[in-house]
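Note that one protein chain of the assembly has been removed; the remaining protein chains are unaltered in position.
Every chain is named by a letter (A and B) in the order it is written, and numbering of its residues begins at 1.
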Amino acid sequence: MGNRKIGQRRLVILGNGGAGISAISAIRSVDPLASIVLVSSENSYAYSPVALTHYIARELNREQLFITDESFYKSNRVETYFGRKAIELSPKDQSIRIQGKITVHYDKLLIATGASPLLTADYRNAKVLALRSVSDADMIKSCLCRSNKAVILGGGLVSLQVADALSKLGVSITVLVSSNQVLSRNVDSFVASIVQERMRGAGIRVQLGTNVVSVEGRKESTYLTLDTGQTLSSPLVISGKGMQPNLLEGPLSKDKDMSVDNRMQTPLENVYAAGDVCVGMHVISNQLGHVGNWPNACDQGWVAGCNMAGANVEQEGFLNQNITKLFGLELGSIGLFEPPSGGGFEVIKWSDESRHIYRKIVLKEKRIVGATLVNNIDGAGVIRNLILKKGQLSALSPQGTVERFSLGNPLRYHPMYHLV
Amino acid sequence: MAKMVIFDAKKCIGCKICELICSFSNTKEFGISNARIRNFIDLQEAVFFSLTCVQCKDPLCLKVCPSHALYQEDGVIKIQSTKCIGCKLCMLTCPFGNMHFDDERGVAIKCELCGGNPKCVEYCPTGALRYQEIETVALEKQKTLFAKLKETYLESRAVWETEK
Partner (left out) sequence: MTKKEIPTKVLEIDLSSVKGTINIVDRDIQQAFIGGFGIGVKLAYDHIEPRLNPFDPRNPIIISAGALGGTLVPSSSRVAAITKYPLTETVGMGNGSMSLSQKLRAAGFDHLVISGKAEVPSVLRIFDNKFELLDARDLWGKDLYETTDSIWDRFGNDWSVLAIGQAGENLVEISMALIDKIASIGKGGLAAVMGSKNLKAIIANGTHPVPISDPDRFLSAVDAFYQRFKTIPNRDEFIDVGVYWKWDKSMEEGFPMRGGNEVFSKEKATELYGKDVYLGKVKKGRAGCPSCPMPDKEIMEVKEGEFKGLTTYASGFVGRAWNYGIKCGVGNYDRVLKVHDRANRLGICSHAFSSLYDFAVMLFEKGRIDLKDTEGVKLKRDFETTQKVMEMTAFREGFGDILARGYKALFDRFGEDLKADALQAKGMDMLYEPRLNRLGAKTFIMVVNPRGGQHQPGTTPADSLGRTVDDFRAYCKTTGVSKDATNRIFDGPMKVNMARLAKHSQEFYSIMCSLGICSKAPMGPLYSLDDCAELYSSASGVELSPSDLKQAGERIWNLYKMINVREGFGKADDQFPHKWLIPMKGEEGERPLMDYFETKHLTMEDLQKLLGDYYDECGWDQETGVPTKGKLEELGLYEILGVENG
């Protein structure tokens, strides 16, 4: 059981995504001798979903997507099981049953199986596609060979990134959004309106407040019926309506069970989780939830790996953070984009309309709790770090007042002032 | 112990020569947006300082790059531009804001110490920039540098610290 010596520990990682491969590097940085086993449902080397839209937009070829190769697993001495899904977790005998009737034993386990697009059987049968994996991207690309038209469901980041990629290819696009703005989970209505304007300017049809009532696949197209009564059809329909975690059968089979502490430990002894699959404490809202993004996955995988290998590393907490270019607009969004109701919050805005720049910082009792940056991402990393470290704004400006805080001047929030 | 470019706030005069030579060495043109070192000025407080990559021993940027374009060689963090997809996650991650972007080429750029002979240090007219070793490890490296900066800053500007 746990009686093996440190150097002979058997550390098993489920998932070859950002969390998984970060964990491998972390483990090796702590313990060169532990044995590492990697199980991945995908039969490919590791890649980041961040790169997939670049691949779709033909900015990258397929080979360029992969960030590991054979030598990565070899030099890190990882025993690999590719193309095998992990099915059931048996904590009593510290084992995992994987596809192919194989049982893998662990001393420490990392569940980093990620998440999959939320797509019901109806939608799948109606040939609606999603974008998460490289094979998803391959599917979309092959559809594009036959069609120059697409309908995208959802106004979230993934949907808009796909729309952006397709618009670069000259595809005629319609985006259907349930809520009354795009990016309803990332930006406020003002920024959303800027994005919407850009989209429309690029010839994309954006329909807000619209839901799909039913879908049907006929011949080579998908037919959609909307709550407005309209019907749309398109040979290519892509849905970006959220993810669901890839859970294992066993004691952690429910979403809420997969919660981790700041050492990435689940409620089960010797079992860790990292990445999109798990639920953790949001560093700002102090609420438990999924915060699935690549930086979080890498960070969490690293922390999990270190701890599995015997080090003692803590993570600051989960944080929503994105930086993306959409329709020529540079958009960075970290933490809270709108203060919740209730007191104690303050919002500082700065804009330069002629240069299409907009920056918004949300503060709570002089701490930065969120930032939205449009077309000027100066100091994005500084702000992000301050959010994570719960940096005090009063320490930032020599004048000590929030009113004199000028967002145009990076000096004012430079880490030099927020220190040690 | 790797050498790094360190900064003496008492000596900086805000002449921007570091930015100018950095930009020129890398692009043969003078454009601050192409400089891997940035100079900041607060005229009122008479504080000037330059900041460039502190070559973290445990770099956050490297860990987050989705195309593994960032790598570490002899303690220096470098970018393989051909792999960079221009996602800017490294810029979102660097806690000091020391990652920059070449808009023309669409790739991230950062200080790579000019192959061991940093030009900003060579051209700095006052010796505010020096290239030397610092005896700390991991993230402590950054903290020490900034603790030094803060100390220097506060030393020379003791007045405002006591005024609320």
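Going forward, contacts are C-beta pairs under 8 Å (C-beta built on N, C-alpha and C of every residue); 3 or more make two chains touch, one makes a residue touch a chain.
All figures in this text were calculated on a predicted structure; none of them were measured in a lab.
Enquirer: In the intact complex, which of the presented chains make contact with the chain not displayed?
Expert: Per the touch rule above, the missing chain touches A, B.
Enquirer: For chain A, enumerate the residues touching the unshown chain of the complex.
Expert: Contacting residues on chain A, toward the hidden partner: 352, 354-355, 404, 406, 408-409, 411.
Enquirer: Using the document's contact rule, name the residues of chain B that touch the chain not shown here.
Expert: Per the touch rule, chain B residues meeting the hidden chain are 13-17, 20-21, 23-24, 27-34, 41-44, 46-48, 103, 123, 125-126, 159.
Here, only the chains that are shown with their structure count from here on.
Enquirer: With centres defined as the mean C-alpha position, give me the chain A-chain B separation in Å.
Expert: Distance between chain centres: 29 Å.
Enquirer: State the interface residues of chain B toward chain A in the complex, per the touch definition above.
Expert: Counting only chain B, the residues touching chain A are 40-42, 44-45, 49, 51, 63-64, 66-68, 83, 85-89, 91-97, 99, 143, 146-147, 149-150, 153, 157, 160, 164.
Enquirer: With touch defined as at the start, can you tell me which chain A residues reach chain B in the complex?
Expert: Contact set of chain A toward chain B: 18, 22, 25, 48, 50-51, 54, 59-60, 64, 67-68, 294-295, 298-299, 302, 321-325, 330, 332, 334, 377-382, 384-385, 398, 400, 410-411, 414-417, 419-420.
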